[in-house]
Structure formats: C-alpha cells, structure tokens
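The structure appears right after this line, and notes come after that.
Certain chains of the assembly are absent from this excerpt, and the rest are unmoved.
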C-alpha cells in the first residue's frame, strides 16, 4: 500500500505543511498539488465542495506525491466512509467535543476489529494499491478537531482514545466559544493558553498537534510543538494576491500617474 | 439595458483593469468578482472551462457590478452566439489575422442589419434587462485578438472593420510567430515596436487597445496607450501566493530554525 508520508513525518516529529482547498474544482486542486505541500485538505465542511467533485479533486491530487486529507462536514460515519473509499488518506472530523465523539470518529475510520468502517475501498484500492485491506487501518490518519471550550475540558479523555493520529485546532470556532471574534489568532491569555496546552498534551500522548493557520503564524505554532500546520489556501491565496495586484495599480492611478502621452 | 460600463470607460479614454479566469468554478469566479476588477474574462480557449460551467460563472459575476467578458475557443459563430446569449458583455476572439476574419467576428456578435447573430438571448435578456434586443449591438464589445505577425501586417485592414470596439494583444502567441519564446514581454525591438504600434494605430482609429499582461507590466502598457489591461488571474494569483506562503517557511526551516522546545 502507498505509504502515508505525512504519518511517517509525524512519527519522526517532522513538520508537515498543508494547503486548504475550498474551490470545487479538480483543476485548482491539481495546481495546488503542484506547489509542494506535504498534504492538502479538501474541506467539505466550510469549503464549497460536495462528494462528487471531491472525488475528482482526490484524483487530481493523486497525480502528485502530496497526501490528500478531507475534512468531512460532520462526525457522521456515512460521509467518513465515502471519503475514505474515495481515497482520502486522512479524515479531519469537526467539533469533536467528548470521548464518545472521538470514539465515533475512530470507529468510522477503521475496519474491524479496530472500528466498524464498512469494506468497499472502490477507488481507494486503486490509489492505495495492493495491501489496502490489511494496512489501511495503519496508514490512514484519523484527526478530530478541537475547537470548543467543551473539547478543551474533555481534552484528556479525547486524547486517550486509541486510534487518534493527530488533532486539529480550529481557532475560529474556539474563539467563538470563548466569547472572542472568530479569528485565527488572538492576544488573549485563555486562547494562548489553550493553544499551547493542546500542543503539549498531544505531544505527551504521542498524538500530533495540528492547527488551522497561515504562513505568518506557522513559526509560532511550530515552536509550540505543532507539526501539522495549514499555511495557505486556494481561496485565500487567490483572493489575496488578485486583490493586491489590482490595488497596487489603483493606488498608483490614484496618485496621479500621467496617462498616455 | 444594463450599461456596459467598460465601454463607457473606453469612450472616455479611461483605464480598465481586468482579471482572467481559467478555473472552471462559479465560486472562484464569484470571489474574483468581489476583488473590484472592471471586467473579468472567462477564458474558454486556454482556460479549463467549457460552456455549461461558464454559464454559472457568468451568473456568479452577475452578482456584482463587474462586467463579464468571454474569450471563445475559436472564431466560430456557434460558440460566440451561445456565450452572448448566456450574458457575456464582450467577446474576445482569438487569432484574428485578416479583415475577413475580423468581419466574421463582428458578424457573429451583432444582430441584423449589423451582423447575423441569431436572436434568442435566453439568459442575456435577464442579465441585460429590458431593451436588450435593440441595444445589444451597441453595448456588447467585439474584441478581436492581434497575436501573430500576419495580423500585424493586416492591422490597418483589421482595424478598418466597423464594429470592432477593442483589440486584445496576445503576447505569447505573438512571440512565437516572431521566433521568440512564448512570454508576456520581451526586450526585443520587433516585439516592442509591435506593442507600441498596435496601441497607436488603435487609438487613431478609435479602437481601444488591450493586452494580456500582469500587474507588473500594467504601467508600461498604460503609458503606451493601452486601456484594457489584464493584471491578474485566478490561477496565477492562487499558485503564486500559495507557493510563496509555503516556500517562505521551507526556506526558514532550511536555515536551521530550532524546533519545539
């Protein structure tokens, strides 16, 4: 079976940088896959992406060495199974707030006896290659999100669940449940404490800490111990750069550049 | 009928900046439409875009004030008609090398008696609003591309064809026909002469000169008289910024940043 190079890196405490995909297109996914990210996450929760186009995005990523993750819209075994069968090598599960919810996420991601994933890796067996049935439980990453104050309270319980490879911090939702505006970062003590505590506790348990971030925040998170960091996104990169391109010219025009002469 | 604000700007010798769309997605188109470009061009020639998704992109652009242009794959009346009926307010026609080809482009873009466009603005009548049938010939821009040495030789003939609102220079193809590598710009005298000559001749004829470019090249083209300049693109912006985000971090890592401590 094709190895999950991201999990290999995690086992060696190496950093993995990821890109985030919200545009429903196999072409933009393929372009992003050529930028050299360790992994790309197809966001089916907040991204504008549903199953059928996600499959073509997985195929597009499959033309490169980048490892494909999927964030499912909800902690629901039907869609977790569908995305694994489509070839996802990691499942990010939103809003895991308790041990029970973490167990459900693991159960949906693993074949018996480790879980109750139903067998039928229709595309995954082509992508993963021979050995998929016996090795998938090892290679595929199960990644619950920690993004509420409730999850923080239950963090030890959640991390105690066998089969969790990493957790992924959702700073915006975490902010909201702390009464803060939904942003990626804050100068807030509780927020900062949560950010570092999650990383530390994960590392103690042998679980890789991950976080939704940006290139600007990556170094700070790396120092805190995070090894799965989102550093760019298709929409963010596109909108940011396109806006910059245009505004740089509008500013010049506004400053009175002489026209055609 | 909804006015073509880009044509209005051209009539006043005002600059119009455009964005280029190659990703087949109504969502990325909508995001680009919110960046403030004067016009966006859906590229059906080299973009990864066919009719059905282009319609949804036109709809997405239609949620904003940005004017939608379409580059058709070929100077063929069937697809020109389809895109106009779908609501395009300007048609960029590739590889117009002669007066006859320019006349064909105009003919396909205008209702009788100015041309032979077939009547049936099925979506365009909703987008354009009342008066479409009588005003479309005025509002819609017909924009042949000048992108070969043959076209340069026939430039006066081409510009003499009534109904041409602008021409759009394709620097990459122009390069190839000059024996140069396909790039957006060159330090080559013939290329430079072509670039400035096209702008001048257009301005003499009352035709707006346009050119495929980037933010970095825009000022230079503006000085030369161009008033329709492509300054960004969905794929270029996305790939460029995503790569920058990632590489900035890889460079830091390579320089020996201390890890988790």
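Lettered A and B in written order, each chain numbered from 1.
Operating definition for what follows: contacts are C-beta pairs under 8 Å (C-beta built on N, C-alpha and C of every residue); 3 or more make two chains touch, one makes a residue touch a chain.
Everything quoted here is computed from the prediction, not taken from an experiment.
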How many copies of this one chain make up the entire complex, given that 2 are placed? 6
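Please note the rule applied: only the chains that are shown with their structure count from here on.
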Averaging over Cα atoms per chain, report the distance between chain A and chain B in Å. 36
Chain B to chain A touching residues, read off their complex: 13, 15, 17, 19, 22-25, 27-28, 31-32, 34-37, 48, 203, 214-215, 218-219, 222-225, 231-250, 252-253, 257-261
